[in-house]
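Single-structure report; data block below.
What you see is the complex with one protein chain gone and the rest in place.
Our next item is subunit A:
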């Protein structure tokens, strides 16, 4: 479908709709807001995938400048399969990493970024697999990629990241969409769109989410070598490694958790749930100043939140999971997370429009899930900021406390 809007405007439109629905007569319409939240998530997935594409492209450029070797991308697939996951984890053609042979030659920072990116998408794909239980197992082999593994979807073989799958099927590119360069090898694959991850945590994705990121990048070369077979389960990582990887500058997908207070109108029970939300540019620096600042958390359980950080498309489902994260992807010091400051975002992406950072902050606010999108504060004296896409990041941060104290109307 050809869409005149890019992901960012779609996100701001959706947020505007949700905001205005709160003042509509007759109360909040659950059905309509649920549908808007789906659009919001789809747009966010696309928006994030654009960011990843950008990052990957830069990393590729770095590699090519450094190594001047022909990339092995098209021959190497990294079928990261989490322990316990079926070996039919999806392919991810566009995110193929370079082979292990030149791994050591790569710039470590870029490699870390890319591994995080990779695992993020791996998680995403696995989650979607689990979610939708595609009957046809997908082979991870290169041959399968070329031949087109039969899949539940129309002949498409790679379950590209759900965000990427949101590309218009006819190939009309979204503005700013740069997924093409991610596939240096085969021609762009048809996009089988698994339905986006839904908000249901009852699917058994918790183990996948927990364990997949534990596949250490170090295992990449070995699994790459064995690419002709479905991947053996990646050895569990040492948490230390992962923490070590964390400080690498990361420009995407870090999940932090915040809490939302939910009032159930039926039982009049007040519960506090944890959300995951996208920590846009939480840089994994030692300070992670954003984490120490921003909204006063209602106690942010960073451990649980950090677990899900590489999983932007799925944080809705991860809201309440008490994962015993051994990933420890929290910044040193374990300071509670908060949405990243605008400055960091713009550091990375200086050419982004101001809207982008606003959007990213809004994404971080609303990354949590449905209740994060539909919240009312009948008791709060603060008014939420108008969601018009021009939202000032500072405003967003200042009001984060209000949002997290929001009482869900349903």
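Assume a residue touches a chain if its C-beta (ideal position, glycine included) is under 8 Å from a C-beta of that chain, and two chains touch if they have at least 3 such contacts; residues count from 1.
In the analysis below, contacts and distances are computed from a predicted model.
The chain dropped from view, which UniProt name applies: "Dipeptidase", "Small ribosomal subunit protein mS31", "Serine/threonine-protein phosphatase 2A 55 kDa regulatory subunit B" or "Glutathione reductase"?
"Serine/threonine-protein phosphatase 2A 55 kDa regulatory subunit B"
State which residues belonging to subunit A touch the missing partner chain.
1-5, 10, 13, 17, 25-27, 29-32, 34-35, 38-39, 42-43, 46, 152-154, 156, 165-166, 168-169, 191-193, 195-196, 198-202, 260, 262, 264-266, 271, 273, 275, 316-317, 319-320, 368-371, 378, 408-410
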